[in-house]
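Only a single protein chain was left out; the remaining protein chains are all shown in position.
Up next is chain A:
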Amino acid sequence: MNATLSTPTTPRGEQRAAAFNDGGASPGDRADGSAGPMAGSGTPLLDLKGIRTGYGRIEALHGLDVAIHPGETVALVGANGAGKSTLLKVISGLQPLTAGTVTFDGEDLNRRKAADRVHRGIIQVPEGRQVFAGLSVEDNLMLGAFSRRRDKDVADNLEAMYQRFPILKEKRRLHAGNLSGGQQQMLAMGRALMAKPRLLLLDEPSMGLAPLIIEEIFGIITELKREGITIFVVEQNASEALAIADRGYVLETGDIVATGSGETLLNDDSVKAAYLGG
């Protein structure tokens, strides 16, 4: 692998409000792809070191390191079964570690449960949407804000979310289970944004969706990126994910085999051969 690590990013402070200033956070202050290697500059928002975990006696991740800096969009690509979703579950706290450390904003998270990590701003959109099918669309969105339900601005945030996803407003009284796959994906993302994520984890946002809907979903991710939200997206659809990412990691059967800027990985011959259909 000849891809080199480059982190085109400007560290940011408080990001938790970013999801709601429509265009308030300007994209201009971030260096674009041409910025030189800045690896190690600034403290990472999320720092994974030597991550090992498994299911029973089968190890799924063999000691990986991943770092995500504030404001970055990072993609993790790899084939089915490489361990991508497992890694996200490690970050959100659903999957226990056998070795390694998860550090978020300088704090060791190893002993923190999933719910506590949500309170710190690590918000995951799970694989397969996982909306609460028997609850209304509006209830789903409000549950997204459960961790900050006493904040005064939740009602305003709901209105802002309806402006971002007008289809959800139209269907707000329907059970979430009655929505189409694409609408459920939007609901799952809206639900996550209601929590004001400092780090947004997206697990296979394009899974099982029609090509046109996939375009729309990646359009939304690009928009969130422009608003300055730190995003870690896991995708089998490598070309789409790498195209919007500042940086990418390639995961193969539990090991990271390549890393570099999204563009570099997209043009890397071995990555092309393995994940982009030649």
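To be clear about the criterion, a residue touches a chain if its C-beta (ideal position, glycine included) is under 8 Å from a C-beta of that chain, and two chains touch if they have at least 3 such contacts; residues count from 1.
One rule holds in what follows: contacts and distances are computed from a predicted model.
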Omitted chain (choose from "Glutamyl-tRNA(Gln) amidotransferase subunit A", "Branched-chain amino acid ABC transporter permease", "Isoprenyl transferase" or "Acyl carrier protein") - UniProt protein name: "Branched-chain amino acid ABC transporter permease"
Residue touching the undisplayed chain, where the options are A:L87, A:I123 or A:L224: A:I123
Among A:I51, A:L109 or A:M142, residue touching the chain not depicted: A:M142
Chain A residues that touch the omitted chain in the full complex: 92-94, 113-115, 118-119, 123-124, 126, 128, 130-135, 139, 142-144, 146-147, 149, 177, 191, 195
